[in-house]
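Note that one protein chain is taken out, while the other chains of the complex remain in position.
And now, chain A:
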Amino acid sequence: MSGFDKFNTDFYQSSYSVDDQNQAGYGYNNENQYNKQYSQYDYSQQMGYPAPGMMQPQQPYTGQIFQPTQTYTPSSSQSMYSSSFDDEPPLLEELGINFDHIWQKTLTVLHPLKVADGSIMNETDLAGPMVFCLAFGATLLLAGKIQFGYVYGISAIGCLGMYCLLNLMSMTGVSFGCVASVLGYCLLPMIVLSSFGVLFSLQGLMGIILTAAIIGWCSLSASKIFISALAMDGQQLLVAYPCALLYGVFALISVF
């Protein structure tokens, strides 16, 4: 804990003292670190920072000791269900696949100009993105390009890069699952592009215009969702640019 002092001296002196952190010693040390960093990073942004649910050491700990918190394991609520057969939750609910939410998120992606609701990204859902990745690979296969490996590799590197960038740019952090989920959902228009690529070649003027439009569509949707989920102001184009780079690489695979 003494390492924090050297961060403190270079920077904006917050009123958050080290002593406040020494309560709730069991297993909450990582959250104290995050709080220290966020309280330093306070460049008179008018909104302050909305502390995420599990990072408030001032609240009394109401759960059970050494039991993981709700937000960390999203399906832990399922474990509270009774073990009798009649009361067992349906399979899809237990797996955490909620078709209604998937459909809602898909609709959000398909309307890039409509304002998004920030709370839809609260549960990280990787089922939808997996389906979209597979569909993208399948349409590429139809065009004769067997490049599943590139698709997965680029999406992994891209997600990692976006995760680092968004954590550095936003006031509240973001989890890797959320980033992967959003980027996966916004891959949907790219599937449209690659299915066009099956029908006619994308290397002419029409193809270039279509490619540019689809890249713009994907990155605008992704940045819109990130902005509303992370409450970043005045940074939409800044978030859209790296998304456009990532989807540009996918488009390169579809076109060439």
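Definition applied: a residue touches a chain if its C-beta (ideal position, glycine included) is under 8 Å from a C-beta of that chain, and two chains touch if they have at least 3 such contacts; residues count from 1.
The rule is short, and it goes like this: contacts and distances are computed from a predicted model.
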Worksheet item: The chain that is not shown, which UniProt protein name from "Transcription initiation factor TFIID subunit 2", "Protein YIF1", "Cytochrome c oxidase subunit 2" or "Carboxypeptidase O-like" does it carry?
Response: "Protein YIF1"
Fill in: Hidden partner chain, touching residue among A:177, A:216 or A:248
A:248
Response to the item:
Even though one chain is not shown, chain A touches it at residues 3, 7, 10-12, 27, 29-30, 33, 37, 40-41, 43, 64-68, 72-73, 76, 79, 82-85, 161, 165, 168-169, 233-238, 241-242, 245, 248-249, 252, 256
